[in-house]
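Left out: one protein chain. Kept in place: all the others.
Going in written order, the chains are labelled A and B, and every chain counts its residues from 1.
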Amino acid sequence: MSDQAIQPVEVTPPGEDPKKGTRGKIWQALLVPALAVLTGLLIGAIAILAVGENPLEAYGALFAGSFGTPDRFIEGFQTYFASGDTSKLLRAIYPITESLVATTPYIFAALSVALGFRCGLFNIGAEGQVLMGALCSAYIGYSITGLPAFVHLPLAILAGAAGGAVWGMIPGYLKARFGAHEVVNTIMMNWIAFKLSDWLLKGPMQASGSRPVTPNVEATAELPRFFPDPLRLNWGFVLALAVAWLVYWFLFKTTLGFEIRSVGASPDAAKYAGMNVTRNFVLVMAIAGGLAGLAGTAQVLGVDHWVGQGFSSGYGFDSIALALLGKSHPFGVVLSALLFGFLRSGATRMQSMAGIPIDIISIIQGLIVIFIAAPAIIRWIYRIRAIPVSDEAMRTRGWGG
Amino acid sequence: MANVLELHGITKRFPGVLANDHIDIILKEGDILALLGENGAGKTTLMNILYGLYKPDEGKILVRGQEVEIHGPNDAIARGIGMVHQHFMLIPVMTVTENVMLGVEPTRNGIFLDRARVAARIRDISQQYGLEVDPDSYIKDLPVGIQQRVEIIKVLYREADILILDEPTAVLTPQEVEGLFKILQTLIEKGKSIIFITHKLKEVMAVADQITVLRGGRVAGTVKPKDVNPEKLASLMVGRDVNLIVTKQPAQPMNTVLEVRDLYVRDERGNLTVNGLSLDVRKGETLGIAGVQGNGQTELVYALTGLLPLVGGTIRIADKPVHHSAPRNILERGVAHIPEDRQKHGLVLSFPIHDNLILCTYYQPPFARGINLQEQIIFKNAETLVGQFDVRTPNIYVPAASLSGGNQQKVIVAREFSRPIELLIASQPTRGLDVGSIEYIHNRIIEKRDEGAGILLVSSELDEILALSDRIAVMYHGQIMDIISAEDATKEYLGLLMAGIKPAEAAAPTRGNRKQKKVERVF
Partner (left out) sequence: MNTATHEIETIAFRRTRSTYGLVLLGFGLFIFLVFGLNTPAGVFTTFGTNLAGSQAITISDLVVPSQATIFAMAAIAAFFGAFQLARGIRSTGWLAGVIAITFIVSFLTWAAADKSFNLTGMLSSSLVRATPIALAALCGVISERSAVINIGIEGIMLLSAQVAVVTATVIGNSYLGLVCAILFGGLVAAFHAWLVIRFKVDQVVSGVAINIVGAGVTAFISSRFLAANINGLNNAAVFPTISIPLLSQIPILGPVLFENNIIVFLTILLVLALHILLFYTPWGLRTRAVGEHPKAADTLGVNVFFVRYVNVILGGMIAGLGGAYFTIGSVGRFDEMMTAGKGFIGLAAMIFGKWNPLGAYTSSMIFGFADSLQVKLQILRTPIPSEFLLMAPYLITMLVLTGVIGRAIPPAADGQPYEKQ
């Protein structure tokens, strides 16, 4: 045995130690992601500068687009207190509610990827799973009529989860049974989902008319909204938060979660301890697919009420960035989904106001992924001392066998 | 004679550890210098410095009287220093020729590899030093002893005259060790000088001209073999008088707990590595499986613990067939398993100690109620076991990765011994541990045996097998060569079996008398 075997690793406070150093730990956990986001935005600013626009103006539009403007809030409150008229107030909070609407599917999709990471699986297939979830929910939503809402809505939600689950389970099974790498297979499943939806939207599921879209879902299958139109914030957001808590409980407080985390941290040790590693692969990919499916469900039943082509585009890669940014922890995922929801929702305004293509957000996201995956770069840039945390960076395994 | 190599005041620090502390070493031309020390004494660090893999913090290196700086393997090779690593640095899917030429490839037309020229050189070297090997065979097809020859040829091909051999006997049968010693003699006769790193006292006595003992990163003494005895060396090595004896009562075997019949197992690459094997383990006895590594021991253990499917045969544990059972079902039958590779298989390194202690039982009461984990009970369990098994750790919340090797192994032992067990399967339970931990783990294993568990001990350390076993089975090419009672076993006889030679019945040693048994401890 080599002498290095006994080199002690610096002792660090543990992950779930309830007793001490919590505040310092949270600070440390947030430092690198915060700097990663900051650096991503800075480089984004350079890109904006490079195309000859003013980054301050652009980010200003981004901010206004996601939170709204102070004068509108003031106006809104003034009218409300003066006359009890809420219309101005609703107009003031509109940007924030839209940001939360954009956040909702992100939470689901990112939870999906995060759960996969916890089990050592890399789910790049959220995009296809979101699409399948949306199609299944939409089908149940429009094809069944005459059911009361308390039956119809849960049924439509379950259908979406099931659709995504099937789409996720196939690569999970292929990995468990044949060792086929889930990264390539989930991407292939995405393309298959796109082609399938092209066919469905032009054929069996097409609404009357020539556009390749589904019919609108029945009112009984819609997720209720909190405010009158045009505010679209609905119960889907609350559902997302509840599911995030559920995933947290599942991962950290149950035997199944313990097993999943063990398999993710060390599949060999898990196998030796009598856990069925491959069954966990299938289980996790199915749940992950279901979560991603719910992203589509929430969007269809809560916001759009129908599905068209390109419905899920971008969710796959966004959710990876979110899961990495949230350190694959359900609460971290919620925070990062909020960040991206606000960024996305603001970017639309940025595009119209400052003429910056919305794709700048993708670039910033890609950069954030790189920085999160390589905390060493962030430390290198900002000269931060290395923090020895055991599960700092995501580790995947090669082509597997 | 001239000093070919001198190290003066070599110091190397790692975070939190002083691995080498002002070490002085002198190698004379034509000598074999043994570097003796237990695991963690700093031997490998020192040799990695010499080979340019580490940079020393202090000290200087003199080769043939000239001070040199060694920045990497290339420098070391250029100065005539060659290293035979403990874990062979050979690429299994390549041929002997390719492995030897790697790094200094001769070419034809400046582009194409000249394999023929290298093969011819290898044949030359083979003949000159008595290192027979076929240059065209693939490494993966060669037995370990031959692979070691290839390692030596690699060094000679680069015309090294200072050879460093790091624990070269760890993977060899006693007879192969004899062969290696002969090769070392030939090398010395041809003018080479050798540093021989080991933790085995007897080998040092047999082969060395000079012995330098390392302890805790320092030189504990330099002696000549004729001036010392094994006890003296052992105390130099460990720093206190060592009890060289494992004391145990004679076994009280009861009914059979493990029954294996005609077992056939394939390894992950599809080779039939367990080949019609049968054995029994009774409660209250220890069956030691001796054998050179790679003779199917690993696959045997995998099959017994449900990690590999059987191709044929039956396994019964406590009278119930388990040969189609999942690992968990087998563990639930009361089987404990101390795996060969503790870091990879025994622990989830990033998990805190308390979670590692419930890795096999997390789903059972009291640790789980339904699917809810009972955190308070899990913490309490950990506190109890850490105390009971003397795990040295700041608290139970630190990740297992932060513990030393010995303490990691104690966590595994604590976990496995804390549930009711009928059968313990221990693979290389003390590999790479310090003497204190070895002692501790040996005593715990004997304790379990005396409590009535059946023990299946797999070890490539013959001394460990001899010290702990009541009966010894020797495995060769996936089969049991013979099973003999431990009192009757001699190293010579076991060595022949390990090499696949089954001597005529007459040659088997006569039975010894049953008494309290004293066997030398393993180093």
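One rule holds in what follows: contacts are C-beta pairs under 8 Å (C-beta built on N, C-alpha and C of every residue); 3 or more make two chains touch, one makes a residue touch a chain.
Model, not experiment: these values are computed from the prediction.
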**OP:** Name every shown chain in contact with the chain that has been left out of the document.
**Re:** A, B
Subject >> Absent-chain contact - pick from A:G84, A:G203 or A:P228 >> reply: A:G203
Original post:
Looking at A:W27, A:F178 or A:F226, which residue reaches the missing chain?
Top reply: A:F178
**OP:** Consider the whole complex, including the chain that is not shown, and state which of B:L272, B:I377 or B:I483 touches that chain.
**Re:** B:L272
Subject >> Among B:M83, B:I194 or B:A400, residue touching the chain not depicted >> reply: B:M83
Original post:
Which is it among B:G9, B:G103, B:P394 or B:G436 that touches the chain not included here?
Top reply: B:G103
**OP:** Write the list of subunit A residues that the hidden chain touches.
**Re:** 4, 47, 51, 122, 124, 174, 177-181, 183-185, 187-192, 195-196, 198-199, 203, 317, 320-321, 324, 356-357, 359-363, 365-367, 369-370, 373-374, 376-377, 380, 393-399, 401
Original post:
Since one chain has been left out of the picture, which residues of subunit B touch it in the full complex?
Top reply: 48, 51, 53-54, 72-74, 77, 83, 85, 89-94, 98-99, 101-105, 107, 111-113, 154, 262, 264, 272, 275-276, 311-312
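Convention: only the chains that are shown with their structure count from here on.
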Subject >> Complex contacts: residues of subunit A adjacent to subunit B >> reply: 1-17, 19, 253-256, 258-259, 261-262, 265-266, 268-276, 390-391, 401
**OP:** Could you pull out which subunit B residues touch subunit A in their complex?
**Re:** 14-17, 19, 39-45, 86, 268, 305, 307, 326-328, 330-332, 337, 339, 344-352, 355, 359-360, 362-363, 368, 371-373, 375, 394-395, 397-399, 401-402, 404-406, 431-434
